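A quick write-up on the structure given underneath.
Heads up, one of the protein chains got dropped from this complex, but the rest are sitting where they should.
What follows is chain A.
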Amino acid sequence: MCRGGRMFAPTKTWRRWHRKINVNQKRYALCSALAATALPSLVMAKGHRIEEIPEVPLVVDDKVEGYKKTKEAVVLLKKLKAWGDIKKVYASQRMRAGKGKMRNRRRIQRKGPCIIYNEDNGVTKAFRNIPGVTLQSVSRLDLLKVAPGGHIGRFCIWTEGAFRKLDDLYGTWRKASTKKVNYNLPMHKMTNTDLNRILKSEEVQKALHPSNRKIKRRVLKKNPLKNLGVMIRLNPYAKTVRRRALVANNPDVKAKMLKPKRKRVLKKVKAKKSEAAQA
């Protein structure tokens, strides 16, 4: 039979599921996420196959909002060269790893492009059966869809109407938003983001000291008592000491040193004699 008792801290439905976030923070996050969708490097980094699309951000005619058939939607995506992203979604369809399988979360797949429209004249119905595609209305953008998993840079396809509405919704720095009360885009942290040019500018370079690329490596200590070269480097007088010692102890060396000295002495005497004669 099984053991008795109940589990520790039985899970309750009245767990606090929701979290309160400040409105401004929510809008800041959305603005940042939307800005990221406009940078091709970030979108590619997220994994979307956008190598061949005509432009980032990708804006399409308002006619798309009127599509009724999925076949039309597929043709559009293929013409825009965005079908590669959908193919990637197909390739990623797999079974979830883990207990989620038996908790109604059996199948998983990648996220594909996000279509953002202004008016729904059938877009939703046309695109919704294509795997990976998410549909969103501009006026009710969802951060969880613009930056799924908290990762910025989702591939977004805008319709013209939707793209134009962004100015009214979030404002430009010059004019505030008309659709939101008392809201304007958040201020930049850096006004000039071209780091390369800043670092190479006259002002910065002048303040730097000259670069020292020389790598100083560990010097092997040699014993000066055994190695004459090292000894002389430390103590130049050691050379004369050593020389005197050699002369004193080695008769051959001594003889060598003495011979020319005698000659020199004779020459000096001769010179003196000649001087005396002259005088």
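Operating definition for what follows: a contact is a pair of C-beta atoms (placed from the backbone, for glycine too) under 8 Å apart; a residue touches a chain by one contact, two chains touch by 3 or more; residues count from 1.
The rule is simple: contacts and distances are computed from a predicted model.
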| item | value |
| --- | --- |
| Among "Ubiquitin-like-conjugating enzyme ATG10", "Large ribosomal subunit protein uL30", "AP-3 complex subunit beta" or "Sorting nexin-2", the UniProt name of the subunit that does not appear here | "Large ribosomal subunit protein uL30" |
| Which residue of A:Val75, A:Val241 or A:Leu258 touches the chain not shown here | A:Val241 |
| Which of A:Arg96, A:Lys200, A:Arg242 or A:Lys259 contacts the chain that the document leaves out | A:Lys200 |
| Full-complex contact with the absent chain, from A:Lys26, A:Arg128 or A:Arg233 | A:Arg233 |
| Touching residues on chain A - with respect to the absent chain | 200, 202, 205, 210, 219, 221-225, 230-231, 233-238, 240-241 |
